[in-house]
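Sharing a structure with you now.
With one protein chain withheld, the remaining protein chains of the complex are depicted in position.
Take a look at chain A:
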Amino acid sequence: MIALLVIHALAATAAPFLVRLLGRRAFWLLALPPAGAAGWALTQTGAVRDGHGPTESLRWVPSLGMNLTFTLDTLAWLMTLIVGGIGALILIYCSSYFERDAPGMGRFAGCLTGFAGAMLGLVTTDDLLVLYLFWEATTVLSYLLIGHKTTSRDSRSAATQALVVTTAGGLAMLIGIVIIGQSAGTYRISEVLAAPPTGTAVTAAVVLLLAGAISKSALVPFHFWLPGAMAAPTPVSAYLHAAAMVKAGIYLIARFAPAYSGLTEWKVTLLTLGGLTMLIGAWRALRQVDLKLLLAYGTVSQLGFISLVVGAGGHGAALAGLGLLLSHALFKSTLFLSVGAIDCRTGTRDLRRLNGLGRRMPWIAGAALLAGLSMAGLPLLMGFFAKEAAFGAFLLGPEYDAGPTGSAGADTLMLAVMVVGSILTFAYTARFLWGAFATAPRRELTEVFDAGPWLTAVPVLLGAGGLVVGLTATWIEPLLAPYADQWVAGDHPVHLGGWHGFNLALLLSVLTWACGAALFAARAPFESAQGRLPRTYSAEQVYRLAMRSLDRASVEVTGAVQRGSLPLSLALILIVFIVVPGSQLLWGGVTWPDQVRWWDNPAQPAVGLVVVAAAVAATRARRRLRAVFLLGVTGYGASMLFLLHGAPDLALTQILVETVSLVVFVLVLRRLSGKFPDDPPRAVRRWRALLGLGVGTVTAAMALTASAVRSTPPSASDLARSAVEFGGGSNIVNVILVDVRAWDTMGELSVVLVAATGVASLVFIGGDVHARGRQLIRASWERRGSYTDVGGAEGSGSRWLAEGGRLAPERRSTIFEVVTRLVFHTIVLWSLYLLFSGHNHPGGGFAAGLMCGLALAVRYLAGSRDELLAAAPVMPGLLMGAGLFLSAGVGLGAMLAGGGPLQSWIFDLHLPLLGHVHLVTSVFFDLGVYLVVIGLMLDILRSLGSRVDTQIEQQDAESVQVAGTHTESGEPAANSSPVREGPMGT
């Protein structure tokens, strides 16, 4: 079986290529796999009848209990024959159905072949999850097949409708499968059926399972998708919507009936819905004028009939159900294919326009007549015997077994439904045959075109097949009996075929024919009566309404929670922050400290107050510059707190960071308007204040409780000792940064690097930054040689700076230049000192890098961008890249040297001149840090400084021009900047 499935899959994949190669003849090749499946099933007939059909298994996902297990029992055998045999014939039919070069034929052939394989898998698998797999495969393939005419809107929406409805049912079924499987502890169908689990959850699961079957088999209330799906090409309708896919639901019902048909929920669901479907489908079929739609509604009705019988359970009903299944597959595919032939050869399916086809297409007419008689339930055909058996199964009385429902009233009601349904069936069958083939005297005969032979041959074969099956019904019965034998047969079992004398069932059949014929005869008044009935909400309208409300709900929900507003997103986050940990703080029984030590030093609360006041004032500031300075106060305050806590190194770093931040802010503010653009209304500000207060309170309370529960001393308590012994340095902060947690530092270095390059890339938009940058640097190097030549007396005033002469006189400040000249080298030296002494004293690579960066900033501020180039004529990327390479390289190098990553070694060396040197290899790591930080500073100064200078100058030049030609002033400066206002303002 697995081999057959693989062959199907390969054939489906190869189909597009085969079609390209062989054209329509490719369908012949593609018919081979399904034919092979049917043939293989025939060879297994004996084994299956004797109850030992073949089983194959392949492990797939044992963790999910999901394995490729296949087995052939009676039900699977019957379904395989139907699916394979009819599938092969329909593929052959396709070779005549399509135009020679129909578009999309390759894709169609692939999907149809794949579909045959999926159905084969569906009916033979013994694993629930694999069953679902094939189930969904048929859904998706039917989506592609129904939507075959992709450019037609109807065809697309019908495809989507079928997809949504059957997938919805399928997913319900999946939930059912999972619950049943988990309760049973296995997903093997045979094992589940052998010991069906019970319980409330399982009952619900069984109903969910039925939901899948009902949606697939188009029972009420999901019946509407099937007529809609008639947009598909006729072979698809014949195969998917008559013989195969819609039978999958019936198959599922039949599969689980032995285990669950005793459940009330099962019975009520299937008998009600099956009965309703049978009546509604047949009723609607009587109103159709499109032959295909008539058949579609007829199919809906028949599916209701079969589900009712199969779902009822019991020996008789089971046998009758299989008989119905077989006969329906044969006659309905014949009829669909006949309609396809008519459609192809006349160009219409409207029975009001067809006339005289009985004479012009005699073979098709004959095939359709045979099939129609079977559908109407006339003797000698399988349809008749199966219907007799169904009546017999539900009949009560001395010659019959007890009915399947267990209640006399329900049995009789169901019987009545079946009889009424059969009467309607007879009538619409007559309507079909009459409408398609009869000759009306006073109308023009329909023109008939020639078409390929198989368009006729296949329906004739199938129609004849129905007759053969009917004639041999008594031989077929024992082959189907093993399925029915899962129930105990009574004293008067029903039989398929044969002559049982004049009994009640026959009487009912005769009644059916009589009433059906009468109904057909009175079709004109009946139709007008049908038309006068008030129209109710159809299920399809409900579906459309549901989809519309889904679309509306999705838009509304999304509009409510997803406004694209940053303040809203942030507010939601903060509210969750207040609510979730906050409610735990209030009601969760957290531990609070017995007593709180508010400060160690009275200066701490004072500084703290200043910080808080500055922070609050910063949020209220309307001017950007003021906000920046207030922010600076909080930062310097924090460094003050560090200092008061006894952490000079941290304080130093923090002060440097604050200073650099201020410089950066000021550089950026040049390009922004003086005030914040947004001015939120008072209510909004109140909410924000409240939110801020809440977050602050929760955080503070969390800090209180967290520190109250400490039981173990923090890991840092030992660090002071091991920093010296193991890390070789007495500045604990530095040892942490470059040794203990150097791995963190390495990560943060990459953060710095990325941030710097990111900022630069945003500022330098357009043009090749790197080429331009290199050019400038080269020019600067070239000028370097000329500084000494020029001497101090050249230009306007004395030369304190390398490039001072290139600056406009009004922008120069001699005092600044002198100071810069005096301090620059000192600061750089100091930064080197900080770098190398950092391991034992306050300092380290980070602080040192910032210090050096500040020195560069001073040069830039005093002498503008050329001066910056002269001070550091390198690309910042090179500095940073080298720095990161060095730091990470130290890590990698340590590993190569046989230690752990970033392991450090301590060397005490005596060098000439320098004397005793205490070298810890982590200093190379720190050197990397130093380089990256300098690179960062350089990048910031180049982008936010020099580049923005250039932009401003260009703008000034432009606005002068604009002012020259127009009286109005140019655009506001901020608008043409690539770095724009954030969404906070809007």
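In the analysis below, a residue touches a chain if its C-beta (ideal position, glycine included) is under 8 Å from a C-beta of that chain, and two chains touch if they have at least 3 such contacts; residues count from 1.
Convention: contacts and distances are computed from a predicted model.
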> Can you pick, from "Cytochrome c biogenesis protein ResB", "Na+/H+ antiporter subunit D", "Acryloyl-CoA reductase electron transfer subunit beta" or "NADH/Ubiquinone/plastoquinone (Complex I)", the UniProt protein name of the chain not displayed?
Replying inline: "Na+/H+ antiporter subunit D"
>> Please identify which residue in A:Asp73, A:Asp343, A:Asp739 or A:Glu817 touches the non-displayed chain.
In response: A:Asp739
> Looking at A:Ala553, A:Val612 or A:Ala689, which residue reaches the missing chain?
Replying inline: A:Ala553
> Of the residues A:Gln44, A:Ser96, A:Thr124 or A:Thr167, which one touches the chain left out of the display?
Replying inline: A:Thr167
> Which of A:Leu21, A:Leu445, A:Val576 or A:Leu609 touches the chain that is not shown?
Replying inline: A:Val576
